[in-house]
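Missing here is one protein chain; the remaining ones are kept as they sit in the complex.
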Amino acid sequence: MSTTTPPITPPSSPHSPSSSGGGGGEVNYINATKGIKSWMFTVDHKRIGLMYMVGVMSAYGLGGLFAILLRSELWNPEPSFIGGAEAGTTEAMNNAWDFYNQAFTLHGAVMVFLFIIPAIPAILGNMVLPIMLGAKDVAFPRLNLLSFYFWVLGGLFFVWVLSKGIINSFYPGMIEIWGPGGLETGWTFYTPYSTTTQNSAVVAATFGAFILGFSSILTGLNFIATVHMLRPKGMGWFQLPLFLWALYATAIIQILATPVLAITLLLLIAEKTLGVGIFNPALGGDAVLYQHFFWFYSHPAVYIMILPALGIISEVVSVHSRKSIFGYKFIAISSLAIAFLGFLVWGHHMFTSGQSALTNAVFSLITFFVAVPSAIKTFNWIATMYKGDIRITTPFIYILFTIGLFTIGGLTGLFLGCLSTDIHFHDTYFVVAHFHYVMMGSTLFAFLAGVYHWFPKMFGKMYNVFWSNLGGIIAFIGFQLAFFIQFIAGSQGMPRRYASYPEHFEFYHQVSTVGAYTMGAGMIIVLLTWIVALRTGKKAPANPWGGNTLEWHTTSPPPTANFHAEPTAEEPYDYSGWKYVSPEEGWVQRTPEEREAARQQLGTGH
Amino acid sequence: MTQVTDSHTDDHTGHAGHDDHEHHGPPHLAHHFETPEQQLSSAKLGMWVFLATEILMFGGLFCAYSVWRGNHPEVFAYAHTALNKDFGFINTIFLITSSFTMAWAVRTAQLGRTKATFILMGLTLLGGCGFLVVKTFEYKAKWDHHLFVGDLNEHHPDYVAPAEAAHGEADGDHGAVDEHATIEQTAADHGAADHGTSDASVEVAGETTGETAGEIVGGAERTSIALAPDGPAGVVADWMVAPVIAGETADAGHADDHAADGTDEHGAHGEAAADAGHADAHGGGHGDGHSVSKEIVPLKDRQKIHQFFQIYFLMTGLHTFHVLVGMGVIAWLMFCKVPKGIFGPGYYTPIDLVGLYWHLVDLIWIFLFPLLYLIH
Partner (left out) sequence: MSHTTTPDATDNHNGHKDHEDHDSHHGPHVVPFSMLFTIFAILIVLTFATVGATYVQLGDFNLALALAIAVVKAALVCLYFMHLRWDSPFNGLVLVASFAFVALFIGFALMDSKAYTPEVDAAAVEMIQSDAEAAGQ
């Protein structure tokens, strides 16, 4: 790891007065037009990405709030946070349990449907995908805007469900006026519970998720068409930046899996409203079939969450190691392989659900195959860093966290993919810890890394490196505290989704709760660094990291049409064309002679 | 197609428009595309990807269908006799014809023959209307015979039979449905004959005590045995024949029903249908005996009969919804866009795309028809 030349990172100067906002008169996509309407009806992919960012981060805050609430509830073995163990009455206990059920359900549903699935594709994908392609916009800009409004509409359904639940719990009389609110089925809406419970607004919530599915489909459709049709001259499939390969593979999943969720939720709504009984055993239905339906979408959906994160890792690792990505084609193809294998393993969620032994065995076997492309990626990232000229920048720190968490999450997945151990671990905190490591640890930290990586490009501002790093480190420590211990609790038999638990699990839960608070504190710091950077951040150079994908070839922030002059496609991971000048100017392009010299010096005739 | 413009001339002007787009693109070219061809290809790719999502969405229902039919083939073979094969056939013809006129409309749009495009899209719309009208009759018949979706289906465990008062009303209905009698009669003939409501099975069915069967299928309200004593083969429990909607014009069964228990209105349909079916089965067409197990619908499947109707209504309902959407878009293009004469060799994307969508709707029906109406 040689850190000789050139100097590291843009400097951190927390309190230095910034150049005023707006980019010094330069016209860019943010200040090109003004007024609320110019945002609401925009078809500019970057503005849509920003609107998504505001919405999705709000949803994240909401989901996080529920996480904090339910971890607080779990501080004591008996429910005590809300409802009141002091009364000890059955009614109070039922209230507390009901509250807990609603809290974990809405935490899961909001985080999955409103945050993780749209986070990377809809925010960062929208932001950089067309620019990386040298295109002026996505293929269908209006559909892109429509996708955002679908997201908003679906989100409103969740907020509606949520507010009803909260108000009902304070004023139970409201239930008679406007029906039950809240959601207590778990984010999976398993039948027959979801079709028989009278206690929650399943129809409204599923309809919300149904609409969110359209949002996801439209984003995926746009990305597929854009990558196919709008690549510039000279950019073949294997000159595509790896983030785009990841988004492309994600889009395939969004296209092929999401419609099945749509029909599943429609069937569920039909069960609730019309009395159709395809999934309801009381009506001669088949409850296991529901799980097939649900996981045919929702397992691939896990890869909707993680694949773009893996794409960000590939970008950041290469750029900040100043080294061409190792095994480009393997990483690219492994994205597609994960997408494909993701469709063949949904049954591993159903090992104990009454699925037949043969099906169990088949799904278990295929599940292990997923490890292959995942490991290919991980090894290639490590190999990329090896002997690289690594700069410990903020995005890079977050990416290191991501790789670590992804490895732990992936390896513990093997325990769950294995039939015999899964019987023991099924529905315990082991599972909770596993999928938080993968979905939340990996995806969230990669998302944050991506935001820090592209923040200068998105807003034309630099953030405070010290506080950004600190927020990440605190969040990482909090995450490990909160979830690592859950592996142990789970392997000792602590089942998930219970508001009360035997006393000897108290220590585990209290450590976990402390971890959740710590992580929350870290996330608040992270969000504050963004807000402060937006207000007072220093002006960012066009290319602060020396990346060579096309988004670094335009100004920060880019103009509405993305480029002032037509970009030419290059090898995305060839860094010989850039030299570092200063924190203010970042990296600038070398002349061809300088470039040749640099190549000679490096000895890599890239 | 009264007015046939000279397509060749149109073609060539169109091409000219194409070729000199260097800097001042054609009016429909969005700023982020380089050429109209790139834009059209993108739009088509987008549409195909959207169609893939539609296929996957229907795929869920086909999966439910396969799982139910795969595990309970007798239920489907039996319950589908309630569907009117002729209506299904007519609708298939409607959709294929409208698909043809749509494909033709795309052709005329490509050639810039505005008037022909307008007329052909109108014909397509008419085909859609015809489909909807037939579908309405079908749904109406199911409604009348308590074979509707959800717990409005008399085989549904939560089904609540209409009160006594409904009796006269229902009787009145019989008159109203009379004009369909011939069509439905044939359907019943086919259905019952093909699916072996033949003596062998009927006898076996007779072994099952009517009481049990009635309870299982109909819930508390349906405890009556509801026999059909004058059927050629003797005893038929009501759950076996109730879905056959055809026979309410036949009166013998009706009378019997009233004699037997006097309250179960649905039994009447059943028996009447049974009569028709049996008569036919004996008159000719039976004797195939393939795949007809000893019991037409084994005990384990009896509470699953309503599942067929749920799947039928969900599949055709979702499909009909797609027909409606397609018709809406076609009407919009036809009345708001086509008359402006904007479509020609250089720009026909919307017509092409709605055509693709309409063909997909047709395509799904092509599978639905044999799978729902022609079960064997």
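Lettered A and B in written order, each chain numbered from 1.
Going forward, a residue touches a chain if its C-beta (ideal position, glycine included) is under 8 Å from a C-beta of that chain, and two chains touch if they have at least 3 such contacts.
All values reported here derive from a predicted model rather than from experimental measurement.
Within the full complex, the residue among A:Thr359, A:Ser500, A:Thr536 or A:Gln589 touching the omitted chain is A:Thr359. Among the residues B:Val67, B:Val149 or B:Val338, only B:Val67 touches the chain that is left out of the figure. Annotation: of A:Met93, A:Met111 or A:Met229, A:Met229 touches the absent chain (contact as defined above). One chain of the complex is left out; on chain A, the residues touching it are 134-136, 228-233, 256, 260, 284, 286, 288-289, 292-293, 296, 343-344, 346-347, 354-359, 362, 566, 568. If you put the missing chain back, the residues of chain B touching it would be 11, 14-15, 18-19, 33-35, 37-38, 40-41, 44-45, 48-49, 51-53, 55-56, 59-60, 62-63, 66-67, 70-71, 85, 89, 92-93, 96-97, 99-100, 102-104, 106-107, 110-111, 194, 211-212, 215-216, 288, 290-291, 299-301, 303, 345, 348, 352, 355-356, 359-360, 362-363, 366-367, 369-371, 374, 376.
Here, only the chains that are shown with their structure count from here on.
Centroid to centroid, with C-alpha atoms defining each point, chain A and chain B lie 42 Å apart. Note for the complex: chain A touches chain B at residues 130, 135-141, 143, 217, 220-222, 224-225, 228-230, 255-260, 262-264, 266-267, 270, 273-278, 282-286, 289, 292-293, 561.
Chain B contributes residues 30-33, 38, 41-43, 45-46, 49-50, 52-61, 63-64, 67-68, 149-152, 156-158, 303-304, 306-307, 310-311, 314, 318 to its touches with chain A in the complex.
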